[in-house]
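Note that one protein chain of the assembly has been removed; the remaining protein chains are unaltered in position.
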Amino acid sequence: MLDTLKLPERHYLNNGHGLKSWLLTKDHKRIAIMYLISISAMFLLGGLFAAAVRVELMTPEGDLFLADNYNKMFTMHGVVMVFFFLIPSTPAVLGNFLIPPMIGAKDLAFPRINLLSLYIFWVGAAFFFYALFAGGVDTGWTFYTPFSSFASNTNVVPTALGAFISGFSSILTGLNFIVTIHRMRAPGLTWFRLPLFVWAHYATSLIQVLGTPVVAITIIMVFVERAFGFGIFDPTRGGDPVLFQHLFWFYSHPAVYIMILPAMGVISEVVSTFSRKTIFGYSFVAFSSLAIAVFGFIVWAHHMFVAGISTYSAMVFSFLSFSVAIPSAVKTFNWAATLYKGAISFETPMLYAYGFFGLFLIGGLTGLFLATLGVDVHVHDTYFVVAHFHYIMVGGAIMGYLGGLHFWWPKLVGRMYSEFLSRISAILVFVGFNLTFFPQFILGYMGMPRRYHAYPDEFQVLNIMSSAGAGVLGIGYLLPVIYFLWSLKYGEVAGPNPWGASGLEWQIPSPPPTENFKEQPVVHGEPYEYTPHVAREANLV
Amino acid sequence: MSNAVAHAEAHGHAEHHTALQHHFETMQQQKEASTLGMWVFLLTEVLFFGGLFMAYLLYRTWYFEAFAEASRTIAIAPGAINTAVLIGSSLTMALGVRAAQTNQRTATVRWLIATIFLGLVFLGVKVYEYADKFEHHHVPGANFISESPWAAQEQIFFSLYFTMTGLHALHMIVGVAIMSVITWMAAKGRFDEHYYTPVEMAGLYWHFVDLVWIYLFPLLYLVERHN
Amino acid sequence: MGSFGIPLFPEQASTFARDIDALYLFILAVSAFFALAVSVAVVVFGIVYRRRHAGEVGARIEGNLPLELLWSIIPTMISMVMFGWGASSYFHMRTPPAEALQIYAVGKQWMWKFQHLEGQREINELHVPVNRPVKVTITSEDVLHSLFFPSFRTKMDAIPGRYTQLWFEATKVGEYHIFCTEYCGTNHSGMIGKVVVMEPSEYQAWLAGGGVEGTLVERGGRLFQDLACNTCHLDTGKGRGPSLNDIVGKTVELADGTTTVVDEGYLRESIINSQAKIVRGYQPLMPAFQGLVSEDNLVALVEYVKSLSPTATTAAPAAATPPAAPAAASTNPPGAGEKN
Partner (left out) sequence: MSGHVSPKSLYYSIFGALMVLTAITVFAAYVNLGNLNAPVALAIATFKATLVVLFFMHVKYSSRLTKLVVATSLFFLVILLGEMMMDYASRGMGVVLPALQ
C-alpha cells in the first residue's frame, strides 16, 4: 500500500534547473539545501583536523607532528567547527527550511538577505581556506592576545577576518528569523501556539543578533593591532590582554547557546512526535529558551576565573553562572515528563533524542563543576573543560542536528532513508562519543592541560582510549552521508507526513512546492495535537 | 497580533501596489517587517560600537592624564564643525523623508542631495584632520612621536581615536553610497505616499550614524579642555 | 589513589587538595544522582509506555505547575550550596597568609624562571619547604602563561604588565608537576617542570648553596646604585624623588588627589611606568624604565625597596589585595561611570 504514494510533479527542487536557478534563488528551501552541503563539507574538514589531533595524542612524546603543526591542527579544528559548522548548523539548515512552513508563511521576511547571508558565509570560508593553504594559523580558536596580536607569525589576520565575515552571515540569519517570527505568522497562530522549534530559534536569533557584533569589533581591534601596529591590547604600551578576554567571551559564551538552543528545539519536536503526546509544560519549555538566551549574556567571566579578574567579580559571575543551569535543567525534566504515559516508538530520530538525553545530561551537569569557583581553579584549561564543551557541542548540538536531519529528511527530499543503517549510526555515534570524551574528564581532573601535543606518561592509557573512541565516532558520522545520498534515488516515497507529526510543515507535500502553501492556512488548535486520526496507520511502520 | 488578512480589506486599492513582494500579504505587513528589520540591524550596530566604547571607558579610567594630554593636541574647531554638519545632515534627511511621505518627488530629491553634500563635507573635514595627525606623527605604531611623559598611553588614545572615527567614517561612506542609490530611485519616481520605505530606512541608518558622532565628539575631543 | 591501574586523582599534596577533592566529589554525587534519575526515568518510560498498536496516542497531559516549581527550586538551592562552598574555598585560595614565604615566578616563552629571596634562581624547577605557606608572585615577559600545580589544586595566569599571585602550603614531601595551562605558542607543552617539596632541614641545606650573586635584596641594592636611583630618592626625601624608607604597606597621597596603598604592584608600576602615579609634591621627572629593566631585575629592585621598610609585613591582611591591576592600574574609587 506504500507504493500508492508518488512524489509531487512540481516541487521546489525541480522548479527551475541549472546553476543560475540555484545560485540566484530567493527560495529559503534551496538556500537551506546549499547551506546543508556547505556545512557538511566544513564538518568533514573539521573532523579531519580532529582525527589528526587524536592520532597525535596517542603517544606521550607527540612525535607525529612538529609542535607548530599540532598547534595549527587544533586551532583550525576549533575555528572550522565553531565558526563554520556549529554556529550555522541547525539554524541555517533546518531553521531556514522549516520556520516559514511551520508558521504558515511563503518565505522568510527578507529572501534576498537570506541569500546574501549564504554568500557571506562562502566569502568567510574563502578567507579561511586562503589562511589554510597559506600555512595555517596557530593561535587557538580563541585568538587570545598578546599571542595573536604580535607573537604569532602565522595567518592570524585572514582567519580572524574569515570568522568576522561569517559572523555577519550569522547576524543576517538571526535578523531574518526575528522579523519573520514577529511579522509573518499565519492568522490564528499566536505566540503560544508556535511549535517549540520556532521558540528555540527565536531565542537563538536574539543571541546571534546581540552577541556577534561584539566579537566582530573585537576581531577588528586585533586586526588593527596586527595590521597597523595600534596598541589596544599591547601590554608594553599599557594595553590589557584581559580586556580582550572580556570582549571575546561576552560573545563566545552566548555563542555556545546559539549552538545548543536549536538542538533543544529539535528535541522538543522529536520527543513530542514519537511519544504521540503533547509536550509537558509547554510555556515552561518556551520561556526556558528565552531565559537561557538572556542569562547567557551575564555570565561570561566564568571562562576567566584564573585570568586575573578581581576576586569579588569572580564570585558574582560564579553566582550568576548557576542561573543559566536552571532553565536547561527545567527543559530536560520536561522532556522526560513528556514521555510519561506516551505511546513511544524508537525510529532513528527518537534514538538520537535518547542519545541527546544521555550526553546533554552529562554535558550540562559537568558545567556545574566549572561554575563552582573552587573546582574551576583546578580544572580550568585542562581536558575536563575540553570534555565538558564537547559533551555539550557534539553530544548536544550535533546529536540534535542529526536527529532533526533524520526527522525532517523526508520533508526535505520526499524520500525515506534506510531505517536499519540509520539506527546503527545512531548507536555508533553514542558509543564512540562516550568512549572518546568520558576518559577526558578523568584526564582533566588529573591535571592534563589543554592544547598539549606532548604529555607525561601517566596520561597515555586514557588518551589511547579517547583516540580509539574517536575512530568509532568518525565511522558513526560517515554512515549518514552514505544512506542519505542513497535515499535520494532509491529511498521509498515518504508522502506528506511519514511520522504522523502534527506541525503545519507536515500538512504540505514533501518535497514542498516553492510557495509552500497554496492558500494562506489558518490555525485553530493547540500546537501538539495527536488525536488518533492524525496518527495515520498507513505510514507508520 | 492584528490579523493581517482582515486589515488588507480596509486598504483595497493599496492591495496590489507594484512594490508589494510576493511573500507578503499586504503593504502594511511589508513596511512593518522592513522597519523591524532595520531596527534590529541598528541594535547590532549599537553593540558593534559598544565594544569600542568599552575599551575607551576602561583606558580613560586608567590613563586619564594621557587621554587629557592627547585630546588637547586635537583641534576642537574641525570636530565642532563636523558635529554641526552632521546635525544639519540629520535635519535635511528628516525633511527628505517627510517629503517622500507626502509624495513631493522634487523636494525629496533636493533634500537627499543636500544630505549627501553635507555627508561629503563631513568626510572632507575628516580627511583634513587625519592629514594633520599624520603630520604631527600622532598615528600610533612605529613612527609615533610624542614628548609627553605619557607617550605610551597616548598611543592607546590615538589607537582608539583612529579605530572609532575610522569606523564611523566608513559608516558615513556606506551611508553616502546608499543615499546616492536612494536619490536616483527617488528621481525615477519609484516612491509615493504608499511606498517610501527605502527612504525611511536610509533615514534611520543616517540618524544612527549621526547619533554615534554625538557621543564620539565629546568623548574624543573634549576630554579635558579647562586648564 | 587509582583503580585498576588508571589514576583517577592527582596526589593530594597541599592543604587545598582535600577540600577541593571533597567539593568535587560532592558535585559528582549530585550530578550522578540527577543523571541516573533522568536516564532511568527516560528508559523506563520508553519501555513501559512503548507503542503497543499502530494508532495508539499518548495521554492528554498539558503540564503540572507544582512539579515545575519543584524541579526549579530544588536545583536552585543545591546550586547555591555548590556556589557557597566553591566561593569560600576560592576566597581562601586567593588570600595568602601574611607569613608566607615569598617566591617570584617569571613566565617566558616556554620556560618558568623562579627566584627565591635568598638569591637562588631556578628554571623549570622549584624547591619549597613542606608544611609552610608559600606565596608565588607571577608575571610574564611576553605572552600569557598560566602557572598550574595539579597536586596543589591551584593555578594562576601570568599576565605581561602586571603581578598576579597564588599561594599553597605543601603537605607531602616529593616531586610534583608544574604545567603551563594558557596557550603560549610553539613549545607550550614543553613549558613544564618539577616542584620539589623538601623537609625544612633539607631546604635550608639546599638554600645554603646560595645564589652566586647573593640574596635578592643585595642584588636589588646593587641595581639601585647602578641605575642611579639614589641620586633622586634620598633618605631625607629632599631629593627630586620621594624617600623610599618605610613606605611599603602605607597609603600614599598622589598628585591627582587620590590615594593608593604601596604594594608590589605599585612599586613595579612606578619603576616601569613612572608617570602613572606621581606622589604629591613631586614633579614627573622620573624616566620610564619600560624595556630598560628586565623582569628578573625588577623583582630584585622591588625586594630591595621592600627591605627599606622593615616594619611593614610583606602583605598585611588588610592590604592583602591582589596587586594593583596592570602596569598603570587605576586605584581611583570604584564606580561604573568615568571618573574625572
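Read from first to last, the chains carry the letters A, B and C; within each, the first residue is number 1.
Here, a residue touches a chain if its C-beta (ideal position, glycine included) is under 8 Å from a C-beta of that chain, and two chains touch if they have at least 3 such contacts.
Computed from a prediction, not measured in an experiment: that's the story for all the values here.
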Touch assignment to the omitted chain, from A:I113, A:A151 or A:V316, lands on A:V316
Omitted-chain contact residue, chosen from B:G124, B:G189 or B:P218: B:P218
In the full complex, which residues of chain B touch the absent chain? 11, 14, 27-28, 31-32, 35-36, 39-40, 42-43, 46-47, 50-51, 53-54, 57-58, 61, 76, 80, 83-84, 87-88, 90-91, 93-95, 98, 101-102, 193-194, 196, 200, 203-204, 207-208, 210-211, 214-215, 217-219, 222, 224-227
Footprint of the hidden chain on chain A, which residues? 182, 210, 214, 243, 246, 250, 297-298, 300-301, 309-313, 315-317
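Operating definition for what follows: only the chains that are shown with their structure count from here on.
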Which of B-C and A-C has more C-beta pairs touching across its chains: A-C
Farthest chain relative to chain C (centres taken as mean CA coordinates): B
Between chain A and chain C, the Cα-mean centres are separated in Å by 35
Taking each chain's centre as the mean position of its Cα atoms, how many Å separate chain B from chain C? 45
In chain C, what residues contact two or more other chains? 273, 290, 325-326, 328
Residues within chain B bordering two or more other chains: 62-63, 152-153
Provide the residue numbers of chain A that touch chain C in the complex, in ascending order. 62, 67-68, 71, 138-140, 142, 144, 146-147, 151-152, 235-236, 238-242, 275-278, 280-284, 305-308, 310-311, 314-315, 318-319, 322, 325-326, 329-330, 332-334, 336-337, 339-346, 354, 357-358, 361-362, 365-366, 368-369, 371-378, 380-382, 442, 445-447, 449-456, 458, 461-462, 530-532, 535, 537, 540
Write out the stretch or stretches of chain C touching chain A in their complex. 5-10, 19-20, 23-24, 27-28, 30-31, 34-35, 38-39, 41-42, 45-46, 49-52, 54-64, 67-68, 71-72, 75-76, 79-80, 82-83, 85-91, 93-94, 109, 142-144, 146, 148, 150-151, 153-157, 159-162, 164, 177, 179-190, 192, 273, 290-291, 322, 325-328
In their shared complex, chain A is touched by residues of chain B numbered 1, 3-5, 22-25, 29, 32-33, 36-37, 40-41, 43-45, 47-52, 54-55, 58-59, 62-63, 66, 139-142, 152-153, 155-156, 159-160, 162-163, 167
